[in-house]
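Here the complex is missing one protein chain, while the rest keep their positions.
Let's turn to chain A:
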Amino acid sequence: MTATTPSTSTAAVRDGEAPASGPGRRRTPRKRTARQRELGACGALMTPFFLLLLTVFLIPVGGAVYLSFFSQDQPGLGFGPERTVFAGFRSYEAVLSDPTFLSSLATTGLYCLIYIPLIAVLALAIALLLDSGAAKLRRTAQLSLFLPHAVPGIIAAIIWLYLYTPGLSPVVDLLNKGDIDINFLGVNTVLPSIVNIAVWSNLGYNVVIFYAALQAVPREVLEASVVDGAGPVRTALQVKVPLVRPSAVMVVMFTLIWSLQLFTEPMLLSQSTRVVDSRFTPNMYIYDAAFTRANYGLAAAASVILLVIIIALSYAVSRWSNRANTPEEAAQ
């Protein structure tokens, strides 16, 4: 049989072209080579996606950066055409010195500090329990836990808002009967209430991720741990947990990226409680700046700042996980 590698040699690969150039660009009168046919097909398969990437991703990102450096000036009393003026870092200065933006950042930071450790530990604990062999009905449990993931964020927020609302909620009713009077939408309780909605929505999703990773732990490793005399708890904490660290890093990273974009739940709660104002989170601040105040420069600058924060924190998480990995690998 001939070799199973694609029929072209590496030399032919080197003069290959970028995929977006489309089929037949380098067509010559003579028959096209196999390599050119492959590149043509490759281009055809990739072009639709890269067109989307260009129009709904690259151009808008560029647009956001551009807008953040310009501002619209209306000459005179707002008559005449708008002029776009280069504003330098003025919008950035305005955003960073705006106390409402800084407090939205602080709110989101606090939210992350409560939510991320809570969901990561809970999801890992439940996955370990399911994996321990002691839990019954594992499939049913996983499926039930996953169910809220199929509930759209806005509807999860509606359900919980009603469960927080006195007069509608059997929970509040029950607590009142036991002489406990909690306002779930008060100044100090609203953030934990939002965390609860997010935990409810995403717990099962992360349990499934951890559980799948635990199932992939080689059986020999676990048997070795038993031979060494480790009990189930020690096996779980000292053998299984370190082995699923890549999944944990992924869970923390995605949860972080999503948490920084918090929007839907507080937006809905803001309809019912004054504690959540229209600039409660950075995303709500951006929405408010762009579509309520029509200050595009301010909204774009806030968007770019949020983007930079997300990229920096994701980078920090991946660096931290790499560094944490190294000594262990060296020890092996």
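Following the convention adopted for this analysis, a contact is a pair of C-beta atoms (placed from the backbone, for glycine too) under 8 Å apart; a residue touches a chain by one contact, two chains touch by 3 or more; residues count from 1.
Keep in mind that, in the parts below, contacts and distances are computed from a predicted model.
J.: Match the chain absent from this complex view to the correct UniProt protein name in "Response regulatory domain-containing protein", "Carbohydrate ABC transporter permease", "Putrescine-binding periplasmic protein" or "Probable tRNA sulfurtransferase".
T.: When "Response regulatory domain-containing protein", "Carbohydrate ABC transporter permease", "Putrescine-binding periplasmic protein" or "Probable tRNA sulfurtransferase" are compared with UniProt, the left-out chain turns out to be "Carbohydrate ABC transporter permease".
J.: Please identify which residue in A:Leu143, A:Val187, A:Leu237 or A:Ala316 touches the non-displayed chain.
T.: Spelled out, the listed residue whose C-beta touches the missing chain is A:Leu143.
J.: Pick from A:Ser169, A:Ser278 or A:Ser321: which residue touches the chain that isn't shown?
T.: Answering carefully, the residue with contact to the hidden chain is A:Ser169.
J.: Give the residue, chosen from A:Ile126, A:Ile194, A:Val252 or A:Val275, that touches the chain omitted from the document.
T.: Spelled out, the listed residue whose C-beta touches the missing chain is A:Ile126.
J.: Please output the residues of chain A touching the missing chain, sorted low to high.
T.: These residues of chain A touch the chain that is not shown: 4-7, 13-14, 16-19, 34, 37-42, 44-46, 48-50, 52-53, 55-57, 59-64, 67, 122, 125-126, 129-130, 132-136, 141, 143-155, 158-163, 167-170, 173, 200, 203-205, 208-209, 212-213, 216, 219, 222-223, 226-227, 229, 232-233, 235, 246-247, 250-251, 257, 260-261, 263-264, 267-268, 271-272, 283, 286-287, 290-291, 296, 299-300, 303-304, 306-307, 310-311, 314.
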